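Shown here is a partial selection of chains from the complex, left in place.
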Amino acid sequence: MSAISLEQIEKTIDITCDTVIRNEKYFSDLDGLAGDGDFGTSLATGFKVIKKDLPEIDKSAIGAMLLKISMICSKHVGGSSGPIWGTGFMRAGMVSKGLTEVTYEQLTDMLGSAIEGIVARGGAQRGDKTLLDALWPIHDKMKEMDGSDLGAVLAAITAEADKAIDETRTLVAHRGRASQVGERSADTPDPGIVGIATILYDWCKHYGVDYTPTAAELNR
Amino acid sequence: MKKFVNNPENFVPEFMAGVIAANPDLLEAMPEFQLIKRKNVDASKVAIVQGSGSGHEPAHVMAVGPGMLTAACQGPVFAAPPVDACLETIKSVATDAGVLVLVNNYQGDRMAWDMATEMAEAEGIKVVQFHINDDVAVQDSLYTVGRRGVAGNFFVMKACGAAAEAGASLDEVVAIAEKVNNNVRTMGVALTSCIPPAKGDPIFDIGDDEMEVGVGIHGEPGRERTKMKSAAEITKILYDAVQSDLPFNSGDKVALMVNGLGGTPPAELYVVYNEAAKLAAETGLTVARNYVGEYCTAIEMAGCSLTMLKLDDELEKLLDAPAETACRIF
C-alpha cells in the first residue's frame, strides 16, 4: 500500500476546483430550492482563488498547503460554507502538519478530524441533512477498507455520497439557511451532499475509476 | 429583475461605496473586507460591531456611527460575511475597553463570528459575542439554531451604542444587550417576495391574495401562509404573537416599532402603527417611544414587522440618547 503524495493531493484539489467552478450555477440553483441560493456562488468564489493561487502557495508540506487553502476559504467564502469548508481544510491540515506524504490511515484521520471540526463548528447531527450526512458514511467506509486499492476506495466512497443524496432527500433540514424553511426543505436534495458527491464522481472520471451513479443529480 | 443594479456581483460593494460617498466625514471603508467603520474611534470606549448578509439595509453598515455601531461588515446578499471580514471588523476597531460583537442568530453568521472571535482572542483582543434572537415566529426547537434575530436588533444596537458612548465597560454593555434581548420580541409578515440581485428572481412564490405570517427577513416561512387580510387583522396577528410571547402586561412601558421590509411605503406603515397603538392601549401598555420606518429590510419585500421592547428607565434613557448614522432625514 503506497503513500499519497503532496502532488497527488494538489492535483486532486485542482480537479476539485474545476468541479466547483463548473457547477457554480447548478449548486446555487439547488440551494435555491430550499435554502437561499448562494451555495454555488459562495463555494465557487473561494475555489476560483484556490485554483489561481494553488501553483504559488506554500507547499513545504501537505499541512501548510491545506492551512493556506483554509485561509482562502476564510477570506473569500461567505455563508455557512466559509466556516464549514475553512474548518474542514484547517483540521485536515493540522493532522498532516509537516508531512509531504500521508498514509491511507493518515488520510482517513484527516477526514475524521475535518468532520470533528465541522461538527464542533456547526453542531450538526446525523440526519440534519448537511454534507456531514455524506462525510460520515464516507469516513466509516474508509475505515472499513484497507486502502490497498485507492480506486476501489474512491468508487466505494462515491457510492456512499451518491446514496446519501437519496437517503436524505425527504428529510427536513435542521442546519443552515435551509433549516429556516421548515417542511419546504423536504423533497429537495441537500446541495452540500450533492456537492460532495459531484466532486467525488468527477474524481472517478478523472482517475479512470468506473462508477455508475444512481441519484438523479449525478446523472445529468 | 428590475432593480438599480449594475453587475449583480458588485451590488454590495457599490451600495457600500454609496454610503461612504454620502458620509465622507463620518465613515471610512475597508473595501477589501466589505467593512465600514467610524472615523476617530475612541480607544477608551467599548467598540460595537456587527456583520451579516446584505439586503437588510439600513442594518448593518448604515447603522455605523457615533452612538450606534463602531464598525460593520457585509456579506453577499443574505449570506454571512467571510470569516476574515469578521475578524478584520473586530481588529479594525479593537479598543482597550473591548469589543462587543452583536450577532443576529443565524447559523452562518454564528459560525463566521465564532471563528473570528476565537482568532481575535488568540491575538489578545478582548471580545465578547452576543446573539440576538427576537423573532417569535418560529418556536425554538432542539433541532434548530433557535429563534432568528430580526428588527429587534435595532434596539440592541441603539442601547448598547449609547451605553458604550457614555463610557460603560464591556461587561456593562453586554448586560445591556442581554436586557434588551430578553425584553424585545418581533414578528413579521410578507405580502410579496423579494429578488436577490444575484439570483434574479423571487425567493418564493406567493399568490396575489396570500401573505406569509411570521416570515423571516430572508423570505423564510414562518407560522402560516394565509389569505390576505385587512390591516387591522394583520396587525392583530402580529401584535398578539409579540405581546403574548414575553408577555407584555398592563402597566408595562414599551417601545413600539413598525418596521417596513423594503417595499411597503410610509403611509401603510402608519396605518399599521395606528392599529398597533390601539392594541397596545387595549392591553394597558404605555408606548413611551415609537419607531415607524425601515430598520431591517428584506431587500424590496412588501411587508412589515412589529417589534415591542419592554422599557425601564435605563433603557428609555439609552434609546433617547443621540446617535448619528448614514440614515437621516435632514
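Note that the chains are named A and B in the order they appear, and that numbering of residues resets to 1 at the start of each chain.
The rule is short, and it goes like this: contacts are C-beta pairs under 8 Å (C-beta built on N, C-alpha and C of every residue); 3 or more make two chains touch, one makes a residue touch a chain.
Here the structure is a predicted model, which is why all the values come from computation and not from measurement.
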Copies per chain type across the entire complex: A x2, B x2
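As a convention for this text, only the chains that are shown with their structure count from here on.
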Inter-centroid spacing, chain B versus chain A (mean Cα positions, whole Å): 33
Residue ranges of chain B in contact with chain A within the complex: 53, 75-85, 87, 106-108, 111-112, 114-115, 138, 143-145, 148, 196, 198-199, 203, 216, 218, 220-221
Complex contact set, residues of chain A against chain B: 28, 32, 36-38, 41-42, 71, 73-80, 82-84, 86-87, 121-123, 128, 174-177, 179-182, 184
